[in-house]
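Missing here: one protein chain of the complex. Every other protein chain is in place.
This part shows chain A:
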Amino acid sequence: MAKWGMVIDLDKCTGCQACTTACAMENNTLPGESWQDVLYYNEGEYPSAQMKWLPRPCMQCEDPSCVHVCPTRATYKDPDAGGIVFVDWNKCIGCKYCMIACPYGVRFYADEQPLIEPDMRDVYPGENGQMWSPPYQNPEQDWRRGIGIQPKGVVSKCTFCYHKVSKAPEGVPDLDEDDPELVEYVPACVRTCPPKARYFGDLDNPESNVNRIIGDKHGVRLLDHTGNRPQVYYLGAGAGVPAFSPRNS
């Protein structure tokens, strides 16, 4: 079985948020529930200040702390699904310990105060146990893998678009949107990225392009000291997490 990995080239990324939008459309997430987001921040001070950004999906860690802490095994890593980390919405008790334990802040408890008004959950009230039901909804649903629109009281996160990826032919080294045969199976954020800053492939396959560029361009993983060992790699200058500093204004 493959071990799916993503590579994000920060030298190519323009911070356009197309990935964020594509993810929200694909997975019908609520405002604020950004399974994929591009975070903007600035580093340094005038006159050498820099504007930076960091696209951030769930890292699908190889040794995920969210899985270790979950008391119910609702959060689990599935080696048969390319090592993707899922949340089983039938088992999650909403204790939110996984959100405490994830170093990357990529998990969401959607049953919280709305980010924008009017609250989308009131505008499109949920049917079939869903938290909300927008007029168009992705027909793919699998609550045991946290795919679809989540019910109340559970945690959600990026699934690497498993509903697409899982249909790819067995043994392909890369899911490349330029390949007409494979384009349908590429995760939404990867497929949409205009400057092609994202790559998706099998980290266990020596032939894969993702392995090649991680090696050639010195791919790094974020916050590696936490031991989570992400399956998402970053390339390019500035692939790191700046230290926190409070703002005085």
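Here, a residue touches a chain if its C-beta (ideal position, glycine included) is under 8 Å from a C-beta of that chain, and two chains touch if they have at least 3 such contacts; residues count from 1.
Following the convention adopted for this analysis, contacts and distances are computed from a predicted model.
Enquirer: Given the options "ABC transporter permease", "PaaI family thioesterase", "Polysulphide reductase, NrfD" or "3-isopropylmalate dehydratase large subunit", say which is the protein name UniProt records for the missing chain.
Expert: "Polysulphide reductase, NrfD"
Enquirer: Consider the whole complex, including the chain that is not shown, and state which of A:G44, A:G94, A:G129 or A:P194 touches that chain.
Expert: Touching the chain that is not displayed is residue A:G94.
Enquirer: Which chain A residues touch the hidden chain?
Expert: Residues 32-33, 37-41, 53-54, 56, 65, 67-74, 91-97, 99-105, 107-109, 111-114, 119, 152-155, 223, 225-227, 241-247 of chain A touch the chain absent from view.
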